[in-house]
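Below you'll find the structure, written out as structure tokens, and then a few comments.
Missing here: one protein chain of the complex. Every other protein chain is in place.
So, subunit A:
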């Protein structure tokens, strides 16, 4: 079996709500292996996205330990987490989250620039061509369709060649055809770069494409099913 790239040990997450603290995750212990494609499934409010955010260091665990590539994310401050992400992680959201004042090319080049790559724009252009947006590099997000925006977001996440790709319902805001195209691209990128992919999804057909599917219910792991071993 491949070694662990992401590791969560007895992780809890409690957030402040209007009616008092809300416990989102309860004692999650989970290892994600290098090269694995992990599907996080479960009903709405089960804590899938929160778990993904913890893995990306975008959210802080209330207790427990989150380790990525051997680094303890729970011990890092905001800036250390940002540096860690720029080197090792790519994140794709359901609502794309492109910066509206930047063109597609600029959006994709930004993480590469932040990581200090001198050829940031060349690589960004190459990545955009790879997702089929070569002719639309200079367009602003508002000038693109939802499917196109998500392709830009994919290119942005993949451009720095991250070890881990985290995707939070990347097809949730897209129609069937566009969603399928995005998933093909996502899995294609994973295959091309050999990254570990953690995918939050509601779609059974997407989950079916994953090596392993973890089902969450009420903030707890309800099942952990290995479909096939990571290559």
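To be clear about the criterion, a residue touches a chain if its C-beta (ideal position, glycine included) is under 8 Å from a C-beta of that chain, and two chains touch if they have at least 3 such contacts; residues count from 1.
The criterion applied here is as follows: contacts and distances are computed from a predicted model.
When the listed names "Putative ABC transport system permease protein", "Phenylacetate-CoA oxygenase subunit PaaJ", "Molybdopterin oxidoreductase" or "Carbon monoxide dehydrogenase medium subunit" are checked against UniProt, the chain not shown comes out as "Putative ABC transport system permease protein". Considering A:33, A:85, A:190 or A:209, the position touching the chain not shown turns out to be A:85 (whole complex).
When you scan A:22, A:75 or A:99 for touch with the missing chain, the hit is A:99. If you put the hidden chain back, the residue from A:33, A:156, A:190 or A:212 that touches it is A:156. Within subunit A, the residues in touch with the undisplayed chain are 49-50, 53, 56, 58-60, 78-79, 81-83, 85-87, 91, 93-95, 97-103, 106, 109-111, 113-116, 118, 120-121, 140, 142-143, 145-146, 156, 160, 168-169, 172.
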